[in-house]
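Every protein chain of the complex appears in place save one, which is left out.
Our next item is chain A:
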Amino acid sequence: MTETRTPNLGGFVPRDRSWHPDALTPPYKTSVKRSPQAALLSFPTTLSEETSPMFGHGMIGALDNDLIHNYAQSGQSAIGPRIIVHGRVLDEMGRPVPGALLEFWQANAGGRYRHKKEKYQAALDPNFGGCGRTITGNDGAYEFRTVMPGPYPWPNGMNDWRPAHIHFSVFGHGFAQRLITQMYFEGDPLIPLCPIVGVLKSQEAIDQLTALLDMHRTVPMDARAYKFDIVLRGRRQTYFENRAEGL
């Protein structure tokens, strides 16, 4: 349980900005007027960034991590290929991050989001809401069940399509770890064509966001599985005179 874990203290190691996308990436057009132009102000983290809100397992409903059923009518289920997404949340030192709140959202199997501004013509699935959440266990592990999201067109270039993906919002143990990212699926031919994937600066970075088909966790006659590990900022350990923190 989140409430019983030991406190983590100590500053965060600097974020490797060369590994993350730049703010200004003109092929992704919306970034042009929404990217700060001045240099970021750097300073070591303080308590304001090293602490973060706590989320208990008590807030999670039984179906929150089951997107096939959490919006479906009784006895119904969402339409589409059923998948399990699972993995671990670790920090840069390889330590598990227990008690991390993950929120995820996605288009339905046809590629359509449940949003009034959505313009894609694919059908809405009345039994699919498109969002879920869970909290990592003591070993940093998580899993949820959903349907494979469809690729979809979006207004950027004349004919840009997003590869199938799931959005992730992650809380760690410090507000400096706050992260939103996306998970892609192994083998999707749209990955190298997408301007949003294209803001990533290396094939390694793209690979880190691409989940592999995991036949070990696939459930016969039910759901395929994909494994997706998430890495958050690492924290230095602070030595206290009255207590060897983490040592």
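Basically, a contact is a pair of C-beta atoms (placed from the backbone, for glycine too) under 8 Å apart; a residue touches a chain by one contact, two chains touch by 3 or more; residues count from 1.
Following the convention adopted for this analysis, contacts and distances are computed from a predicted model.
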Tell me the UniProt protein name of the chain this structure doesn't show, selecting from "Carbon-monoxide dehydrogenase medium subunit", "Protocatechuate 3,4-dioxygenase subunit alpha", "Cytochrome c domain-containing protein" or "(2Fe-2S)-binding protein". "Protocatechuate 3,4-dioxygenase subunit alpha"
Residue positions on chain A contacting the omitted chain are 2-3, 5, 7-9, 11-12, 14-17, 19-23, 25, 28, 30-38, 40-54, 59, 61, 64, 70-71, 90-94, 103-105, 113-118, 129-131, 133, 167, 169-170, 173-176, 178-182, 196, 199-200, 204-205, 208-209, 230-234
